[in-house]
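Below, a portion of the complex is reproduced, with chain positions unchanged.
Chains: A, B and C, in written order; residue numbering restarts at 1 for each.
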Amino acid sequence: MKFPIKPKKVKGAHPSPVDALVYPRFSGVPTFMRLPHVPRADELDIALIGVPFDGGTTYRPGPRFGPLNIRVQSAMIRPWNPVLKTDPFSRWRIADYGDLSVNPLSVDDTYTRITKQLQDVLKAKCRTVCVGGDHSILLPILRAVHSESGPVALIQFDAHGDTWSGHFGSPHSHGTPVKYAVEEGLIEEGCAEQVGLRGQVYSEHDFDFAKKHRISIVTAEEFHRGGNNLLKPFIKRIAKRPVYITLDIDVVDPAFAPGTGTPQVAGFTSAQMIDVIRSLNGINLAGCDLVEVSPPYDNGEITSLLAANLLYEMLCLF
Amino acid sequence: MKFPIKPKKVKGAHPSPVDALVYPRFSGVPTFMRLPHVPRADELDIALIGVPFDGGTTYRPGPRFGPLNIRVQSAMIRPWNPVLKTDPFSRWRIADYGDLSVNPLSVDDTYTRITKQLQDVLKAKCRTVCVGGDHSILLPILRAVHSESGPVALIQFDAHGDTWSGHFGSPHSHGTPVKYAVEEGLIEEGCAEQVGLRGQVYSEHDFDFAKKHRISIVTAEEFHRGGNNLLKPFIKRIAKRPVYITLDIDVVDPAFAPGTGTPQVAGFTSAQMIDVIRSLNGINLAGCDLVEVSPPYDNGEITSLLAANLLYEMLCLF
Amino acid sequence: MKFPIKPKKVKGAHPSPVDALVYPRFSGVPTFMRLPHVPRADELDIALIGVPFDGGTTYRPGPRFGPLNIRVQSAMIRPWNPVLKTDPFSRWRIADYGDLSVNPLSVDDTYTRITKQLQDVLKAKCRTVCVGGDHSILLPILRAVHSESGPVALIQFDAHGDTWSGHFGSPHSHGTPVKYAVEEGLIEEGCAEQVGLRGQVYSEHDFDFAKKHRISIVTAEEFHRGGNNLLKPFIKRIAKRPVYITLDIDVVDPAFAPGTGTPQVAGFTSAQMIDVIRSLNGINLAGCDLVEVSPPYDNGEITSLLAANLLYEMLCLF
């Protein structure tokens, strides 16, 4: 798959959300954004795909229910974006692809399954928007993307760098995917940026990996002062390279996104988060994901609601 | 449609739940009991149908979200009933039909819609298991059943008789469907039984309607002492007549079913409720519904979970 | 005040609940059972009185909000009791008296205030139904009752005996009122029964006080086997003596009454609780209270709802 990709001319209507002025939003079988359930990649330009795996969590579990609850809360999404002035559903053929098959009892088996299934989707020239699941799924996703399109640039919204080398004697967890993605060459050297890092770390050496591999960092503290402008140098540097966005919901403050596994205070507001996604308009988006929504901890479902909106905003970047 | 109905011989496999030993129960687009979504009545013997209307509630609202949440919580249902020794999914073609179109802004418009849509289903010789919604939907359901099959016997599990004549100047609410069903002749005279009534009423005359129309009553107090046996005289009396079961979840105690709109203490336990449904095995079931699950009040989703099990047990009665 | 008391002939209508067939139950300023707020004892036969004090709790606090939340949840109460065949609101003049003035910063000051205020009510020949608050309020209530009417018999529904002699160096807490009431002679010797005791205690000597003072005990384990009949010998023994009922909601199992401060598993069901209250019909009721509802721990408000119903059933005993 070569980037950038142009919208295809297709006969007939695109899949579109059920009309809520006719059918109430509380009715029907819940799919992402009330789009049809279309488990065939060759009929789609972009697939919304659930990846309900949380076997990589090290603290609170729960993201295995992320796709389900984000489906339910995405019932409020309407098609037209008045800020970016676009309707992604009329621009691209987008639908709910369903969930990938995962094995909650094995990280390794799940990694193999995810990469294999996504390769099939990508081969059909359908880009993927994965809905986690915990952040451990990033590695097998990037492996699939790499096998189809080569290395990508990475924008990571996250409270944590996820570059640790393992936990409890196991290499793969939700705290390690970026390390292995970099070491496996899935991300282009010098083309990764982490936005929103904050909170205590284990030692001052926790950032050594990022320095060594020229990962740019915009901390939450810097972002609270400098805002979207701080991302511009990186965006300029990666120019027209294909970019993959991975959005760990814990980049957002627990007040706005309580439903997550390793919440970190002093994060982004929902307004900042929506705004920074929109500021990326114009990048050459190869794919994206949103991870770490943990419904059992999501008071009032506001995390899933925010996640649904962030997925929509990312759809508008394609 | 003439009762009783025999299972059809059909070619090919029946719709069956996704296998949870292969695909985890937390994954996929949620449908009733993980059955396929089949919105075509002529392919089914029994349709699980959502009726997400709560415009008839007089106290707490919320049952409009009943079908959605019961879908989600029904992910735990497995096919074989070891007590009744049956698998309804292999006996009948059963699927998730989707939700009826309703108008949350108008009781009258919704009544017309429900009756019309259900008539279309029933005409296709497909029986219906309606998932409410509030109890006001019983009237348009019985109108549809009557128009296809004539009057039925009624077994009503409920904390309240629902024979009031109106609230606030309006005739139709969730407290009135039985009165109008009786007066419209939808229920065969002398062939209705109410089980589980309890709690204070407005006056000693509240039971006059039931007496006048020979509605049998087994109060919760009586049931706590006499159990399933108290229903036997009625079951014997209605013999092989087609029976419609309407199950208001508030018949169950708020400890077991907190998610409902007019909860009444001292109700049935879940074990009593499951058991009394099973005790009806052998009746000639024309159709059934389960109403008044109000997800906003359902702590821990245990009401929706119980509702899913009760729907399954009623499926085993067909 | 001499017992028993007869209903007074009064001119004009009794205070009665707002009619929910005309005004929805979710509307209006919330009072106990939607009765008028009448802070004048001489206009009433029975006063529903809030006593929002929880300065005597030793574990979870919260019962200070008991009167407020029980007011809110009592909106479902209707007037006619079809089991006892009575309407207490037409038999007696009953209203919401409001709350007593308490001092959350001082047990001693509150004790003085409660006794004083209740004496004023009792002097007006108005009996009291106090809504706690924690169980420490029982002592100043019984002091007031005693000062007007002499010693009473006591029926205590409770998971705990509340006969400890103090906590942390202080004499008065929610675990001690019965000890001091007995020692102060507020309760007639040999005329107290505790129903529902269960759970571990500190040592086998915890029951020595009860034995010494001839307090009858029906444990929860005994009640689960023997039921209401176990109370009959006591009821017979106290004959026509004035009886005070104190109902600690923790006598009920946490599944039915989670909102309490020292919950104890294996308690009464709501059906058992309603039923045992009704079985007391015919006693000479001097007054009663319901305590230890802790709204911050009341999931789904089912504890307050049960409390409202139990208050209603106790009103039917007058």
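Brief remarks on what is shown
We take it that a contact is a pair of C-beta atoms (placed from the backbone, for glycine too) under 8 Å apart; a residue touches a chain by one contact, two chains touch by 3 or more.
Not measured: the values here are computed from a predicted model.
Counting all copies of the one sequence in the full complex of this file gives 6, of which 3 are shown in place.
Note that only the chains that are shown with their structure count from here on.
Taken as a graph of touching chains, this assembly forms an open line, each chain in contact only with its neighbours along the path.
By the residue-number overlap criterion, the interface of subunit A with subunit B counts as same, with over half of its numbers used by both chains.
Rounded to whole angstrom units, the spacing between the C-alpha centres of subunit A and subunit C is 56. Chain centres here are Cα means. That of subunit A falls 41 Å from that of subunit B. In subunit A, there is no position where the chain touches two or more neighbouring chains simultaneously.
The touching residues of subunit A, when paired with subunit B in their complex, are 22-24, 26-31, 37, 50, 52, 64-65, 67-68, 71-72, 96, 98-99, 101-102, 104. Interface residues of subunit B facing subunit C in the complex, by the touch rule stated above, are 58-60, 164, 166-168, 199-204, 206-207, 219-221, 224, 253-256, 258-259, 262-267, 269, 297-300. Residues 20-22, 24-26, 75-83, 85, 87, 253, 255-256, 269-271, 273-275, 299-300, 302, 305-306, 309, 312 of subunit C are the ones that touch subunit B when the two sit in their complex.
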